[in-house]
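A single protein chain has been omitted; all remaining protein chains appear in their positions.
Labels A, B and C are assigned to the chains in the order they are written; within every chain, residues are numbered from 1.
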Amino acid sequence: MAGSQFGKAFRISTYGESHGPGIGVVIDGCPAGLDLDLDLIEKDLQRRRPGQSKIVTQRKEDESFEILSGIFEGKTTGTPISIFIRNKDQRSKDYSHIAQKYRPSHADFTYDSKYGIRDYKGGGRSSARETAARVASGAVAKMLCNHYGIKITAYVSSVGSIKAPEIENPDAEVIESNIVRCADPSAAEEMIQLITKIRKAGDTIGGIVCCVVQGMPVGLGEPVFDKLHADLAKAMMSINAVKGFEYGSGFKAAEMKGSEHNDQFYTDSDGLVKTDTNHSGGIQGGISNGMDINMKIAFKPVATIVKDQNSVDKEGKATTVTGKGRHDPCVVPRAVPIVEAMAALVMADHILRNRQSKL
Amino acid sequence: MAGSQFGKAFRISTYGESHGPGIGVVIDGCPAGLDLDLDLIEKDLQRRRPGQSKIVTQRKEDESFEILSGIFEGKTTGTPISIFIRNKDQRSKDYSHIAQKYRPSHADFTYDSKYGIRDYKGGGRSSARETAARVASGAVAKMLCNHYGIKITAYVSSVGSIKAPEIENPDAEVIESNIVRCADPSAAEEMIQLITKIRKAGDTIGGIVCCVVQGMPVGLGEPVFDKLHADLAKAMMSINAVKGFEYGSGFKAAEMKGSEHNDQFYTDSDGLVKTDTNHSGGIQGGISNGMDINMKIAFKPVATIVKDQNSVDKEGKATTVTGKGRHDPCVVPRAVPIVEAMAALVMADHILRNRQSKL
Amino acid sequence: MAGSQFGKAFRISTYGESHGPGIGVVIDGCPAGLDLDLDLIEKDLQRRRPGQSKIVTQRKEDESFEILSGIFEGKTTGTPISIFIRNKDQRSKDYSHIAQKYRPSHADFTYDSKYGIRDYKGGGRSSARETAARVASGAVAKMLCNHYGIKITAYVSSVGSIKAPEIENPDAEVIESNIVRCADPSAAEEMIQLITKIRKAGDTIGGIVCCVVQGMPVGLGEPVFDKLHADLAKAMMSINAVKGFEYGSGFKAAEMKGSEHNDQFYTDSDGLVKTDTNHSGGIQGGISNGMDINMKIAFKPVATIVKDQNSVDKEGKATTVTGKGRHDPCVVPRAVPIVEAMAALVMADHILRNRQSKL
Partner (left out) sequence: MAGSQFGKAFRISTYGESHGPGIGVVIDGCPAGLDLDLDLIEKDLQRRRPGQSKIVTQRKEDESFEILSGIFEGKTTGTPISIFIRNKDQRSKDYSHIAQKYRPSHADFTYDSKYGIRDYKGGGRSSARETAARVASGAVAKMLCNHYGIKITAYVSSVGSIKAPEIENPDAEVIESNIVRCADPSAAEEMIQLITKIRKAGDTIGGIVCCVVQGMPVGLGEPVFDKLHADLAKAMMSINAVKGFEYGSGFKAAEMKGSEHNDQFYTDSDGLVKTDTNHSGGIQGGISNGMDINMKIAFKPVATIVKDQNSVDKEGKATTVTGKGRHDPCVVPRAVPIVEAMAALVMADHILRNRQSKL
């Protein structure tokens, strides 16, 4: 009933605090026989890592991980896969000033109220460091997806008011070629400049991540509540700082007519049923129709800013909070691999769940 | 692993098809001792009912329900509560033409592909009739919410390009005073005219429903994956025709700075911790902070339109589909009680789950 | 988190009270394409039915059932299957005397303490009538098992001190040929006489049901906690009046040496791996090995007896309770189809879960 598990068939259990011994994840339900590519885990952890560029937090985290179980001679065995990432750079001094105060728009107040106790160092369990466990297990899920031909690619489509065009077929190389992970190189440059400016001002800025899933089989997703897009929405909304989710036509659908919005069917030259438009975003009735899935995820600006803010302390007395610590001026460049990880976890879960649909 | 259950502590299992014997729901986990108000169930089912006004489908559904278990002398007993709504007006002839064809942007193709068999009458399980079970069980969840002082109110904020102002403190009487369920009477009038026009044209139109949750206790929601807003997102995205979800500052947050977005804390005259703004939408770190929760849910235009559309049949051959049947020109007026029901189900679940947080 | 659901992949939700509108079950997770044989459901409900012979309760229950969803043209569609059995013969007067008193070894006291409210009519939710939902859904599970060649047969092996020999390959025809459902006709006769004598004395008697599962595939069951026999144990122990469970060598294993107990492997003429003995009871490491599964389930004597017994009332005051109503002198003849149903539900669940074990 507590909330640190995700998935029904491909299920992860995560644990760990920002300044405790480390962050980890146990995957229960990965089928046996999958080749485990440690480099893919390493690569995605590096993409999520602090300190990777000048526009992200300069906090140092050691992302070296250890596989504690579930692998034999390089392959999954069907038993739980445990991955552990030990914390290293923990400057606890940085956080002592917030032990008694609630940082605005952080989880300090709500954790204290809910549990009556709070690990205030680095945000404890509410720290974005928690997403390392998502990325590590998401990399395993990606391997399962890849095995079945599913490819997941996310990229930054906006930072503040700078909007890059949305891309139907995003190119991972282009995305990784710039530090903001935008699929459009010229918009990327503008975004980097904006983030740099924001960072110098001690402020932070929001942004949007797009995610495209290609190579989808038909049939993933379960009616009624576990519609594929409902599970994707939950997955994405559970990432720190996310405020909105849409797929396919998204919020624009609210202004459209049925005669504009409907995707008409045809059979392509390979005999596959396709739709001529894709306002459905690859999902109809909660079940994948084989077209690409596309989603958009809105991130708020990071709450830690270098600026005096009004707040209250544990006794409810008025006080002032000023962000110190090392923080991200904009979360979206590092959110890209997290979004991909969550998409992969949903797909892995539904690949397995769909095996139950027929005799 | 199939998807017809929702909730972990307050868990519903729904069943039923559009043209089968009926639609039902079993609630497992409702605490004992709650007074069951049958009128509230009846009232919400009436708000969801087809044929309730000139701007919704003129299909007749009998919404009379029967409580099959779980109630003794007017109170819940802690055992499963089963509610059944028998189908009555079933014109199966209306649907025979789609047995072999896939209606664009419906679930026909995906169901057939996933299961190898499809109850084509009225959409079977993919019919919006399924939402009656949500509304009935949601009404019970509302009673639990009410018991703890939580009040849930949804309303239509846009239809097509007609946008009503968003309301912080929506008035249920105003909302129910117009057939489109808009909180702003003058916008309501425009919306009704637009829907009427769209209906005459045989077309359909999308819209947006807003939902406000007031009287929230602090502490509902579970880190990490079962954040309160993540569960709300999943709940709303699982409703037929929903394409997007946002809460608090939503997609606008992506354009904001931290210095604009952060909600500063203060203690009010009752000694309660509050925030001066509410971009957090009442949720911080996935846990309710006592401020109102507000959400926005985007609905696409209904897929059934009176117009020839290209499609394919079960053999993949090109064909034409024309909407017959009786359908809604715009889904949002009837979606209002469904959105409220899903919000109530999430809150009821988290009220119970939160009992586990402390010794 | 309430307890009226069973199974993870093939999941049932049951509801209903002895004297409410009826008893029902929703199956979520049955694969599409299974032919539904209504006669099999009917047949098993008849085997569980009160009043079927002179040695069971003479209470009349109408076991006619209605399929409310999930079936289209005689086949399962992959959507939830709902089955409802309406209560008919409800003599509420019979139970008024126990509204304020706790019957010894019944659930009256514990329900009242746990929930603060109790449907005292016929035991409410704690009534054995609840098992009708198990039998109905178990019949569907049996159809799935049959589809995969699995055959489940239970029989009575003892009543009181009368013990019939255990049978490796029980014959359903022989079992159903006598009203006590013993696989040995001469022991059956003795059992019937004993039960008749017990009944006349206003007393009740315990007994043992054996269950054999044949045609098992290799590989069903999940390490570590969801071992096949652990799930079977839970399934059987959840039946009213069950006090003990063993499989394979069972309690006798505690007295055996490894050199006696180990089952040595060989390959049979069909190239299948077999064991020369079957102390493992068809399960090794929690996973089926293809040999027959055999289990033994101990039932206590029914708690309702025609005899004055000491008890207390709701205020804790001493009082006397005397069994009236109509009750079974011995539960095992009617428990046979219930045991089979629970075994089938476990097997159906693990058939589906096992689809996840490999790529």
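Brief remarks on what is shown
Basically, a contact is a pair of C-beta atoms (placed from the backbone, for glycine too) under 8 Å apart; a residue touches a chain by one contact, two chains touch by 3 or more.
Computed from a prediction, not measured in an experiment: that's the story for all the values here.
When the whole complex is considered, the residue among A:20, A:51 or A:202 that touches the unshown chain is A:20.
The residue from C:26, C:41, C:233 or C:343 that touches the chain not shown here is C:233. Where subunit B meets the chain that is not shown, the touching residues are 1, 9, 29, 31-34, 78-79, 147, 223, 352, 355-359. Interface residues of subunit A facing the missing partner chain: 1-5, 8-9, 11, 13-17, 20-24, 26, 28-29, 32-33, 66-72, 75, 77-82, 84, 114-119, 124-125, 352. Within the entire complex, the positions of subunit C that touch the omitted partner chain are 1-6, 8-9, 14, 102, 104-107, 109-111, 113-116, 125-126, 130, 158, 160-161, 198, 203-208, 218-219, 221-227, 229-238, 243-251, 253-267, 271, 273, 275-276, 279-281, 283-289, 298-305, 307, 309-312, 316-318, 353-354, 356-358.
To be clear about the criterion, only the chains that are shown with their structure count from here on.
For the pair subunit A and subunit B, the distance between C-alpha centroids works out to 26 Å. In this assembly, the C-alpha centroid of subunit A lies 46 Å from the C-alpha centroid of subunit C. Here the CA centre of subunit B is 39 Å from the CA centre of subunit C. Along subunit A, residues 1, 9, 223, 356-358 each make contact with two or more other chains.
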